[in-house]
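Only one protein chain is missing; all other protein chains are in place.
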Amino acid sequence: MTFLSDVFAQALNGLAYGVLLFLLSVGLTLIFGMLDVVNLAHGSFYMLGAYAGLTTIAMTGNYWLAMLVAPLAVGVIGALMERTCLRPLYRRSPLDQVLLTFGFIYLFEDLVKWIWGGKIRSITPPEAFSASVQVFGATVPSYRLFMIVFGLVMAVALWLLIERTRLGAIIRAGVFDAEMAAGMGVNIDLVFTGVFAFGAALGGLSGVIAGPIQSASPPMGAGILVPALIVVVVGGLGSLKGSLVGSLIIGQAETFGKAWLPGASMVIIYVVMALVVLLRPQGLFGRALK
Amino acid sequence: MDFQVTRRRFLATASAAAAGAAIGPWVVRAHAQTGPVKIGLVLPYTGVYAVLGESITQAMELVFARENWTVAGRKIEMIKEDDEMKPPVGIRKTEKLIDSDKVDILTGPVHSGILMGMRDKVHNSKTILIVSNAGADDISRARCSKWIFRTSFSNWQPCQPMGGWVANHVSKEVFQIAPNYQAGKDMMGAFRETFLPAGGKIIAEDYPKLGETDYAPYITKIKQSGAKAVFAFFSGTDAVNFVKQYDQFGLKQTVKLTGAGFLTEPDVLPAQGGSALGIITGHFYTPLLENSANQRFVKEFREKFFGKMPDGFACQGHDTAEVIIRALKAVNGNTQDKEKLVDAIAKVEFDSPRGRFRFDPKTHNVIQPYIYVREVREVYGGLNNVPIDKVADVKDPGTGCTLPA
Partner (left out) sequence: MIARLLGLGALVTAVVAFPAVAGAYPVKLLQEILIWGVFAMSLDLLLGYAGMVSFGHSAFFGIGGYVAALALKSSPGALSALVVPALVTALAALVIGLFSTRVSGVYFIMLTLAFSQMFYAYAFQVAWLGAEDGIIGVPRPTILGLNLGQATPFHLYLITLCALAMLLLWRVVRSPFGHVLRGIQENEGRMEAVGYAVRRYKLVAFVIAGTIGGVAGSLYTQLNLTISPDAFFWTTSGEALLMVIIGGTGTLWGAVLGAAAFILLQSLVSSYTERWMLILGATFILFVLFAPGGIVGALRRRARVRT
């Protein structure tokens, strides 16, 4: 019985981690799906969200307010970045766009260091979720439970938004055929900026959510980028469902890898990705490659 | 072709050259004796570990300022280079300081990888290096060098005494955890040296990857193992993440968390917040020490640096600068005779904030006057490492190091 409850405890850990990966990667996959841009600066949005959250809490002491302010702030930054730097590049090769976002990694990291300093900072979990609870014999921090619930609710909400609303229809039309959609009177420029900003905001939100569990420091953006990219590739670039399934799978793989295969913890995530790219390059739910 | 003029000119030039050759070195040496003493610093000034680089540098500046930036009639010049915690950059900057700036004494680095990478260059160029942080045991063992001294610590030192102490005061059933690299493994090994003979039992060991952000699987394993205490080593962001998550899982009350001092040093304590309360660590320093040298150090440091409290890294910087000053005074500022300077450094002894400071002639590593056992408590209006016990005279074994006596 204890073996099962041990496994259950780790599975719960894996779920929490997977949900965090989902929140982190969904913005990235949305941006790719819409704009065909692999935004390497997505990790920077995560970092900016964490710092925006930090400052909000320092000024107001209210974690829930930070959850609102951070994505808004990062969304604005994303919109600015798209309008000024990315838009001129749409006519050029998508690879130019990828490279531009790479430059932003350096820029954002140093900017954060300049404004907030290089010291390690941290966000405390909100009062309501600072203790740990027992779930079927497994000890889980209540904050992680909150994260799981929040993440799954987010997933459903996003799905509804994309599949069931007019706004979602416009976005899907733009993804499918931007010219056509423009011809039908859709302000494609605005949609592009909006989607990028929205993706950025999601990245920022994940930074605030992760805050209580992890510390905040300027290099944190570069550190989270690779897991996010891997999740997106495994799930399928541009697919919301893929992002969710991919992150849950990787969350479990990483967690059980750390628990059972100690030496391999550094490589597991890369091996999973390499296998997926080789066997099913478009990822689990991605568009089939030409 | 004026043969005579040529020969005369040749003789004149030759004798001038000969005179110059005879006198020249004296002139150069005299100038070198009156020009500034150049101290090179290879430290991180950018990145997460920049706070360590800053602490070390600030303490050195404090000590040099006390002496009015002069020693034996010569000015002291500090040349700082940012190594970004990257070995290729660290090596490049080391070469700049040695070859280009021709520093008299080199100090630093924080990163052990950079230390190992610069070791050969330093040894072969006969440059005096005073290691002001990097704890790689090897520098005091197989890869020691008579030109290399260390004022900070070897990774072994803070951990070895903790083994016996934890066995006798906390629990004999311990789970060890540290990042998966040499320093982590060395520290865990040092702990076992006194833990096992004291009747201790290692329930399990785990080595998460360096830079891990989610320790949940490991913490769950700790809980499932039934261990009564944990001995951990983490530093920087890893220390913050681990301590926070450990607290969030509610383990602090049932499985005592102990570790190497870096787990709760002032660079990570503010971010850890209340999660760090009650953690017991071993370190050679805490700003709360009551000896007079430390009280003076803390007072002057806070005055000079806007209320900032010194930490272990600052103490390292302080001692590095003190060693430099005292050794140079002992040789009257003669940096040309390196052998003499090395001897002078080896003989330096003084009252440091950590206690009575002296080098081990066998390894050129500092003999820790004490390793203090400290507990994180809320005192003096903030979180601090309060000394609750101590172990005296901790000397690195120096296995494999054979320095000329």
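Letters A and B name the chains as they come in the text, with residue numbers starting at 1 for each one.
What we mean here is this: contacts are C-beta pairs under 8 Å (C-beta built on N, C-alpha and C of every residue); 3 or more make two chains touch, one makes a residue touch a chain.
In this text, all values refer to a predicted model and were calculated from it rather than measured experimentally.
Between the chain not shown and the residues A:Y17, A:F104 or A:F285, the one that touches is A:F104. Within the whole complex, the absent chain has one touching residue among A:A155, A:A216 or A:L229, and that is A:L229.
The missing chain lies against chain B, touching residues 45-46, 81-82, 84, 86-89, 91-92, 95-96, 99-100, 112-113, 116-117, 119-121, 136, 180-182, 209-210.
For chain A, the residues touching the absent chain in the complete assembly are 32, 38, 85, 88-89, 92, 94-96, 98-100, 102-111, 113-114, 222, 226, 229-230, 233, 237, 263, 266-267, 270-271, 273-274, 277-278, 281, 289.
What we mean here is this: only the chains that are shown with their structure count from here on.
Each chain gets one centre point, the mean of its Cα atoms, and the points for chain A and chain B are 39 Å apart. Those residues of chain B that touch chain A in the shared complex are 46-48, 50-51, 180, 206-209, 211-214, 216-218, 220-221, 223-224, 236-237, 240-241, 244-245, 248-251, 267-268, 270-273.
Within the complex, the chain A residues that touch chain B are 2, 6, 9-10, 13-14, 16-17, 20, 113, 118-122, 124-125, 130-132, 138-141, 143-144, 212-215, 217-220, 223-224, 254-256, 258-259, 262, 265-266.
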